[in-house]
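Got a structure for you, questions after.
What you see is the complex with one protein chain gone and the rest in place.
Going by the order they are written in, the chains are A and B; count residues from 1 in each one.
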Amino acid sequence: MPRLTIDGREIEAKAGQTVMQAARDHGIFIPYFCWHPNLSVPGNCRICVVGVAEKDGGEWVEIACNMPAAEGMVVFTASEKVKARRKATMEFITLNHPVDCGICDKAGECTLQDYHFEYNGAASVSRDAKTHATKHFDLSERIVLDNERCIQCTRCVRFTREISMSNGLGMLDRGDHSIVRPSPDGAFAKDAYSDNVIDLCPVGALLAKDFLHKARVWYLKATPSVCPGCERGCGVNLWHRKDEWKLRSPRQAARNEGIDRVTPIENPAVNGPWVCNKARDLPRLFGRVRATGPLFKGAPAPCEAAVLEARALIAEAKRPVAVVSSWASNEELAAFKAAFGSRFALVAKRDHEPQPGEVVQDDLLIRADKNPNAAGVRAVLGECGTEVPKDADLVLVWGEGFDFRAVPAGAKIVFLNAFLAPENGHADVFLPLSIQTERSGHYTNFAGVTSRFERCFALPPGVLHAEELFGSLVGNGRGA
Amino acid sequence: MKHLIPEFERMKARFPAGFDSSLVLPCLHRIQADRGFVADEDIVGLCEYLKVPRIQVEEVLSYYTMLRREGIGKTHLQVCRNIACSMRGAEDVIEHACKRLGVKPGQTTADGKFTLSTVECLGSCGTAPVLMVNDAYHENMTLEKLDALIAGLS
Partner (left out) sequence: MPGRQLIMNFEVTPASHTLADYRARGGYETLVKALGMAPADITKEVTASGLLGHGGAAFPVGRKWGVMKPNPGEIHYLCANADEGEPGTFKDRWILEHAPHLLVESMLITSYALGVRHAFVYIRGEFDLPYRRIQGAIDEAYAAGLLGKPVPGSDFALDIVVYRGAGSYVCGEASGLITSIEGRKPYPRNRPPRLTVKGLFQKPTVINNVESLANITGIIRMGAEEFRKVGTAKSPGTQLISISGHIAKPGVYEVEYGYSWAKFLDEDCGGMLHGAKMKCVVPGGISTKVLTRPEIENLTLSHESVNPAGSGLGSGGMIVIAEGTCMVRLLQVLLRFYHHESCGQCTPCREGMGWMHRIIDRIVAGEGVPDDIERLYAISHANDGTTICGMGDAAGFATVGILNKFRDEFEYWIANKRSKMDGRLECRA
């Protein structure tokens, strides 16, 4: 294991590490644009230069991201020589960059903006007009590209070659005319992981159309969560308005309770640093119209009465069957088990199935089971049946995706669901439930890794938490 | 492009196994020699044949100066304007060619007979100025030789 000195600190690098990797492992910061821990090393931005002491007392500069850490090496990350080089590189990078941070969605999260302040800070020394490139190019229906802001780090291009393997993007032409473009065969539009390039882009060249000019990032806060899009259960941050930045006008109030964007949380055991586009579309999934009140056969009912009615139906049933949601958290499942024990015959349900056009399964992240917690159901409740027994006289349906034709004739139906759906009205008793963003809990993914999600929003009026509800569904008949 | 596949197969046989991606450039050369430029359908066919991603071929095509996506005039006049040729009168040659043909570098004459281009050093500086007429070098160019050349091809 090579021992080297960085800025006077002696560190031990792992075999085969570069100076960049070794420095990071020891909390020493070296700036970078093109380097990314999960991508190949093109060494093209040249911002990561460091000085290396020579035997004769001199110092040579070389990029840290491609320099193997070697025994006895003495490295400087901020010598005068290094600072001058870095400043020159920043001058080059900003030469033809518009520096339009004021109208850029990346502002606040932009590496270029940070480094410009840190390493250059000076106004442009160029007397020549900036070159112009396409300002607003539709890379796909999801992403817009601003070629003037692009610093040609090729992270996005490499992502589509090395990670998503769509080969959807390329760097066309040469020299300072080089330009990021999508493959004309539409490979990028079909790339189920395309939105990762937005996070990868160190500047504001790649932006999500869904998020375009929606909010400055400092108005938002990130709540850690788990994508329920499939049984991978990728770690995600759900971004929504901070309390102090809630919109006041009644017309916009709905946006306060919505997710503005979704970004990955790196988790080597689950998703690495990536998520698929389905996670990015969670705002739409969670934003569907909600069921806001209990129903008796379609007629609005007071909450207390509805709960009592459900409890009575359960108590009276001889052969009750529960169709369990694979979107339920481990906590909800445990509450169900604690409340009912073996009262129900159990059927496991896939709340969601692959949609037409959706990638069913691949080698990167996406799994065929489009539900977050099938493994949790098995772990908490044991093996469940797959079909509703023909002799059931009560069916408790928990969550979406159930085909009500499977309910035996004459059996009563208690339906717990979060969203507005025609089926809600068919149940003898319907109770509206909370969604993931309104509670915290855990999911267990297909590989047995359990991840936690946090609450983002308060419970809307009229909606119940399953975790609390199950206790009140146990008891005798209609009496209290 | 499909009719060239037997030729591509013979080219492939000369390469080591597993070098299919290497054939992108030689195949594009061959396609261009055949059609005069590389059309979209050629690219699609080539990607299918070599099993290379479309974007790879697009990048290659956009990068190299000798490859074209559109047709040009019957005769391609390419005048070197790098250092040695400029020191031996290339600037006059270019000016004269523009006047004679009534076009600017990069343009094609209205009758489609000539396309005039300027290029960088052709590796023939000892016989400067140099002009390429389609694939052939014409060295030690003079205005008189140029006039005769154009007259002969008109």
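Criterion: a residue touches a chain if its C-beta (ideal position, glycine included) is under 8 Å from a C-beta of that chain, and two chains touch if they have at least 3 such contacts.
Predicted, not measured: the structure shown is a model, and the values here were computed from it.
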{"item": "Option touching the unshown chain, where A:S140, A:S164, A:S178 or A:T223 are the choices", "value": "A:S178"}
{"item": "Absent chain, residues of chain B that touch it", "value": "14-16, 18-19, 21-26, 28-29, 50, 52, 56, 59-60, 63-67, 81-84, 86-89, 91-92, 119-128, 132, 135-137"}
{"item": "Hidden partner chain, residues of chain A it touches", "value": "41-47, 49, 60-61, 63, 66, 68, 85, 88-89, 91-93, 95-96, 125-128, 131, 151-152, 171, 173-178"}
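By our rule, only the chains that are shown with their structure count from here on.
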{"item": "Centre-of-Cα separation between chain B and chain A, whole angstrom", "value": "49"}
{"item": "Touching residues (chain side chain A, partner chain B) in the complex", "value": "167-174, 181-185, 187"}
{"item": "Chain B residues within the chain A interface of the complex", "value": "40, 44, 53-56, 58-59, 62-63"}
